[in-house]
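Right, I'll just put the structure down here and ask away after.
All protein chains of the complex are present and in place, except for one that has been dropped.
Which chain is which? They are A, B, C, D and E, in the order written, and residues in each are numbered from 1.
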């Protein structure tokens, strides 16, 4: 699976010491992860390792084994089930001490934080602000549902008893917290790995809100993910049109006006900012 | 009505000194409540009394009359229209002093807190943390709508002008606050008491999110409530299946693996936690 | 356009120094605004001026030019893209100093605050509490979407990929913050100015939640706005009926009861509060 | 003793339900205090009653008995051993409810708060801000020493082993908290009631820092107290001189200068403020 | 020196990995400390180890080496130069993880926190509240002076240029923070180890304020320390006298009075609390 992972068209790979590893296999898994990292072959994929959460006994040795063993080959650690800012500071502090001891660049290893409990959501603004290492907030739907006692086994899915998206609040709260600290916001995994359409529908919901991506569990989900989180060519073209029209309108030549009509729509500086978002995503996707 | 109440298949009974009592009848009502509690006959129903909120002149005498009069027969007080943590601390402190004076067990009387104003929602995390007596947060839809100036008389209902659930944010914010302090979350009453189907639809919405129950105003609503807040037999069976499959997979015998396929779905420790929620609800409902 | 504005049936007029003015025209625009205010003719319309936000170099001179130039003709300033309470205090402090210097009544000029960034939403409770001058919170959808990286150019619209209202959380969070400080809550503009039906549909969504109104960009939008934010005659009549029934029920004559049936519905003090909301809106609209 | 108290030249009288009353006598004492208040004869002395602190079972009945029994004859309650703001809010809330019930003016009964534990000192800024009823902070030296485990029985005294005033920090912290909320600051009692010189020396220390007065336990202490907390005639005269000189210097006639010499000393607006303090105390003392 | 330490009449011994160990010797010192702990011979002395502070690279390995190596032989860790609550939580969290991993009792290893920087003093209340493991706050005079830029090399001494105790504020602030969380307060070391009189004078200052003890660097300081922090026999006798007199006065037999004269002094419940402090110290010292 690791060999396969090296070949897949994903931007990022993550090696798990948490839920994908049974308790009986935790200690052995550390060695495997270190070996896989040292072996290399990850090209320019972002290499992340998920450690166990701080309610377990495993976190400190996870961090120490991985970073003392392969610190120069790790881009980010993923910390699951973050409850509060102090947990983030714990990992940040431990990383700083290890980096100093090993002579690695201080702050070089980033953090991705999973929000997947009620407490984590309540504390999310403090969590997002806790460390300059933090790059990403990640939603964890299955644990979150368990934390709320949501009585459904269809992880992250719509519910026929409920009108609209049952996850609207949590998705938006996480997204707003992320953006207010210039972090990425990533949607969690879709467990029905044979149902790629279901994956895509779920991805389209978080993409519509502004998420940057979604975890994939299986190679089959990668293509859908790459597609959903890029704008359509139509949207991209319209965005470039707005940018041009606005630039002209506000120039001396265009009359230095700030709010003008483009077709049936008023555009102004706010429209420009919005068009800029889509144009940037489109350019990144090669449109 | 009190006699009837003693016979109904509800887990909990609540005696009201607040909105069900007209201002002219407030003083007399205290005596009635004390008498009803002392008379007994409530079996193992949880006995709660709702006092008036702290913007009125009545709260202190409500609490003192009821607890000095029948403290050993009260399980919880319900405090409505809670605005901030200080109001919770007020009632907690008053209860502690009365319990000390009467020789009742300190902390024996619990609290249920109604969130039904904008301010109460803003302060909900501090409110939920304010007292170890607190057992439950309860949504109060009619007062909440009035607090927001929501221009609808259909309390707690969907609105044809609005796509999705207009109460999503408040329901989720309350639920998350409750869970982050290990409290119960209870949905508020449905006023159309002849419309049991409407009651059930409304109950299904909060049940889908993870609520533990919903207030009933009238005997006709009890059966629907008991049904909606329990899992279906299908869900229960699936949950038990996941628990078994996961236990096997993570055992030595099962290969000590942490993420495995069950049918078309990946399951792991998070799936186990979620299945545990449903299995527990199902067992409690006698499935 | 200013002449026209003087004649339109709107309660409020706002003169913009921010996005409706191109950077090249900022300095000149200050003079125009001062002149328009001094000229008068605004009857009892509320006269507001939007200054540039505090990430620009323009705010202090905007405020000083307008208030030193026409302070006695301004009812409120609109501050866009508010990030935190300190920005509100900045403008409040500057206004106080100018009012003292000119001998204007201290605190006479109010504030309307636009929430249109992730940071502003995170800080909204502190923002709403920051100054006694604040009268209104205003949602700014286009900038907010840009702040979240929402990949859509249909400002404030529903999204076919998303079930329900993608703006539910932000609209509710703003409304709750406003009400918890007794402020007005105003929905932002609809840019498709030729599509009055789209404007009305969007307005009905925020009206359903309890918003007091919505910005209009163009004369064609005014009538729809005035209609959507008033209750229907049916709702108004029902509200008055509830008020009468409740008053009777709680009187000595009515038996001093607190919870009674009105048709198939239980009404009590909370119903009265809710009916009061609609009755008040109805009376204000001349029903 | 109460008869005597009516005749003494003190500004204020305080009737104690706390440490001056043995536990066995607590209940009877409430009746005595109510009787003494209703009897009157206190002229324009400020009438205060000290209730028991909130770690005891007695506070709620102390407050209710006294205020329901003689609320219109009480100026302030004294709350001892205040630990945090919530305790102040408790008493404030209880008073408000009683005042509403009895039809007394809301907020009419003030509060004096004793700071006499480590916790109370840590929380003093929040305590001082907790209620608009608060008029005074009072230092309680004996309880404070016990709270710190200070190994001395000479309450409030200097210590030969310690250079300077062992109470400097607590006295200053309390004074600063009081002034930052425009409250009075009062020094605690001197227990050696036969040692009037010791009383005076202790009073002079707190007076030097800016305290407004000191509790007296016995008639013999009153005269010293009245003297120590008034300025000397020399200081008073110098203060008036500075006020005149400054007024002249800053006038057109005096050259509108802001910093001038008065004898060997520079005086400016800050000197004026300081002179104002002494002039005001002197005028109040009839100098 | 370790052998000697085992024989000295001190309550507590501390093994240092911080300033008593040169940077070149840090790694070796960990092994020495573990060996000394495992060897035993400490009778009922409290065994503490000081780790390096969290601005160094050494802390995590100090903690892990000592606790994984000799966790069952350590009573407390001493954390120097504590800056904020997060540092305390870091060590607490690391200890919890190690205790879980080794099967040691969770929370069994306590913490002593050194306050010896300006930042640490500003944050002291949060620091004192940060962990239930914390037992003691310790003043660190030399580092504290350096942190303030105090231009004196006489660590912890009075200064002829300064009237009174230059350390009054810091000593009192630390003591108040300690007492408000029921912690011990310990004065820092006296570096002039040949000057036992100087040690005693310095100890008498902190003892006068209420400190529980003072660090000793050298065997010669032990006797003075044990003496200074116990009450004199006279004080002890007076304390017992007050306790008896108060008990009598408040009894039925004594007239159930709360404030009575004992000689020339009024005594009441507060006097009792204070006498209790001294009586307890006296009894502990075998008086």
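Here are a few things to note about the model shown:
Just so it is clear, contacts are C-beta pairs under 8 Å (C-beta built on N, C-alpha and C of every residue); 3 or more make two chains touch, one makes a residue touch a chain.
The structure displayed is predicted, hence computed values, not measured ones.
The missing chain, though absent from the view, touches C, D, E when the full complex is examined.
Of the candidate positions D:46, D:104, D:154 or D:176, contact with the hidden chain is made by D:176.
Only one of the listed residues, E:19, E:75, E:212 or E:240, touches the absent chain: E:19. Within the full complex, the residue among C:93, C:232 or C:251 touching the omitted chain is C:93.
In the complete complex, the hidden chain is touched by one of D:27, D:84, D:125 or D:227, namely D:125.
Considering the whole complex, the residue from D:66, D:79, D:118 or D:207 that touches the absent chain is D:207. Where subunit E meets the omitted chain, the residues involved are 16, 18-25, 116-119, 121-122, 140, 142-143, 145-153, 155, 159, 161-166, 168-170, 189, 191-195, 217-218. Residues touching the missing chain, restricted to subunit C, are 54, 56-61, 64, 85-87, 89-90, 93-94, 97-98, 100-101 (touch as defined at the top).
Mapped onto subunit D, contacts with the missing chain fall at residues 125, 158, 163-165, 168-169, 172-173, 175-180, 204-205, 207-210, 212, 231, 235, 238-239, 242, 249-252, 256-259, 261, 264-271, 273-278, 281.
FYI, only the chains that are shown with their structure count from here on.
The fewest steps needed to get from subunit B to subunit D, moving only between touching chains, is 1.
Considering every other chain in turn, the ones in contact with both subunit C and subunit D prove to be B.
Distances between chain centres, each the mean of the C-alpha atoms, put E farthest from subunit C.
Interface comparison, A-B versus A-E: the pair with the greater number of contacting C-beta pairs is A-B.
When the CA atoms of subunit B are superposed on subunit C, the rotation angle comes to 120 degrees, reported as a multiple of 5. Of all chains, the one whose CA centroid is most distant from that of subunit A is D.
Subunit E has its Cα centroid 47 Å from the Cα centroid of subunit A. Centroid to centroid, with C-alpha atoms defining each point, subunit C and subunit E lie 58 Å apart. The distance from the centre of subunit D to the centre of subunit E, each centre being the mean of the chain's C-alpha atoms, comes to 34 Å.
The set of subunit A residues touching two or more other chains comprises 163-165, 168-169. The list of touching chain pairs reads A-B, A-C, A-E, B-C, B-D, D-E.
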